[in-house]
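Heads up, one of the protein chains got dropped from this complex, but the rest are sitting where they should.
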């Protein structure tokens, strides 16, 4: 494997451990990837426990999701390749199942609207709290192709998209680097937590 | 002791520390076991603090619960041997007292029903969120024999069983290995947390 | 200092770090002590941060609260000496300010009643969940002598006493050893958490 692959694999392992430590990828949930080159993506193998992740659990696929080393990639690989195809600037994708992302996806309608938070400035191009960030919520579907078709329409509509929720399932977010994708995870988790707390208090 | 016993004891110690770190076995609560052979079970001794657990706190019993080293096993040993007897594929049992497992056992009726969560796929044989997993809730009883009689009926009824709750007490769950039993703990804790959060929000 | 003092000081330091790590002694709150001999008590000095505690922050006092090394002991020393005097079996006292202990003390009337929890068995002499443990709640008072007078009556009444709350302030609990006093802290924290969660859900 190339040095770039190995370096990105180490970053994904580190991200997996951090997500697990924060309770965001319970059991064997979640999957993580990074773009190695225009033709190659590094992604977690199917069924790996993110808290025990090692570089050996990161495998190469091509940009339409075919395994390049004979192993089976994450069952949701099609959602990763769709994001890399739609967003040329995306270099890393993190998908987690935090309790808060799961719950807000179940409570919300078609989208979660976030506004009046200073932390919205964590997303690229957002310079003020006086904005509205929309996080679309799609119904869960075990047929990944069918699920990706539902997502495609939103990806083609105008307006920035920093991540999306799948109902009862979790969040997909991406950025140019693994580190910045983790910053998006932190920002979304914070924002979902605040939104849920608002519904808990009188 | 055999190498298998020693290896399983180390795995149980590690599971105990992880459960304690997550606040799931406060004080000296909880008990853990693994099947060493058809005739021998490794189980935590009575009253051990799971956060300070060492291999010396794991003792052998036979498959009806008799001590094989003269020490007193966990007071709830009868529930462990019942599970190993009813489920030949069970290789490890984890019983914890998380606040969430305790609370949901007090709020629920005869069962907790879990559906529309992607994470349900953490349980063996579950391939879709479009399913319903039932977690039975039994009234607490200091008479372990009487308690096991109440549990026996549900064990013999059809439908998969991945764990059960004892009201005001905690969760029992099992799997073929200690690692996979921990995955069940993580999945149940996540699902109970989501269910409780749903009751907290407007 | 005697070896016993030094050993107990190390145990109190360790307990302080654990309490701090769990957010139970924020800022410089909380105080900790252990009985060295019938005449000598080891106690935290006034104003020490429990997360940075070292053995040098533990000082000797006599059994009526006089400093034995010229330093100023915790402002609440009088509550510690009162407990050691009333309960000859008490060997260690932990006083913490967890958010949950604080909140339940503000929501409750004259006592918090705990029942139907398996975890009640963490307290000495409790063998079943079918019991009621009363935790009295006293109004806060900056005059420690006056506060101890209010507490005295309850100490002399029949029925076991494993700890008490001061309103808006925190919990006092004790046991024969520092380790067992920590088990009481863990048990109370779990029980208060369950009680508060019950008030949060529908």
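Order of writing sets the labels: A, B and C. Residues in every chain begin at 1.
One rule holds in what follows: a residue touches a chain if its C-beta (ideal position, glycine included) is under 8 Å from a C-beta of that chain, and two chains touch if they have at least 3 such contacts.
Since this is a predicted model, take the numbers as computed values, not measurements.
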Checklist entry - Taking the complete complex into account, which shown chains does the hidden chain touch? => result A, C
Checklist outcome for this item: Missing-chain contact, candidates C:4, C:68, C:86 or C:196, resolves to C:196
Checklist entry - Which of these touches the unseen chain: A:39, A:89, A:116 or A:149? => result A:116
Checklist entry - What residues on chain C make contact with the chain left out of this view? => result 23, 26-29, 49, 97, 99-100, 102-103, 106-107, 140, 142, 166-170, 196, 199-200
Next on the checklist: What does the interface between chain A and the hidden chain look like in terms of residue numbers?
Outcome noted: 116-119, 122, 127-130, 179, 183-184, 186-187, 189-190, 193-194, 197-198, 200-202
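Keep this in mind: only the chains that are shown with their structure count from here on.
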Checklist outcome for this item: For copies chain A and chain B, the superposing rotation on Cα atoms, rounded to the nearest 5 degrees, equals 90
Item to check | Computed distance of Cα centres, chain B from chain A, in Å | outcome: 32
Checklist outcome for this item: Here the gap between chain A and chain C, centre to centre from mean Cα coordinates and rounded to Å, is 45
Item to check | Residue numbers of chain C (touch at least two other chains) | outcome: 200
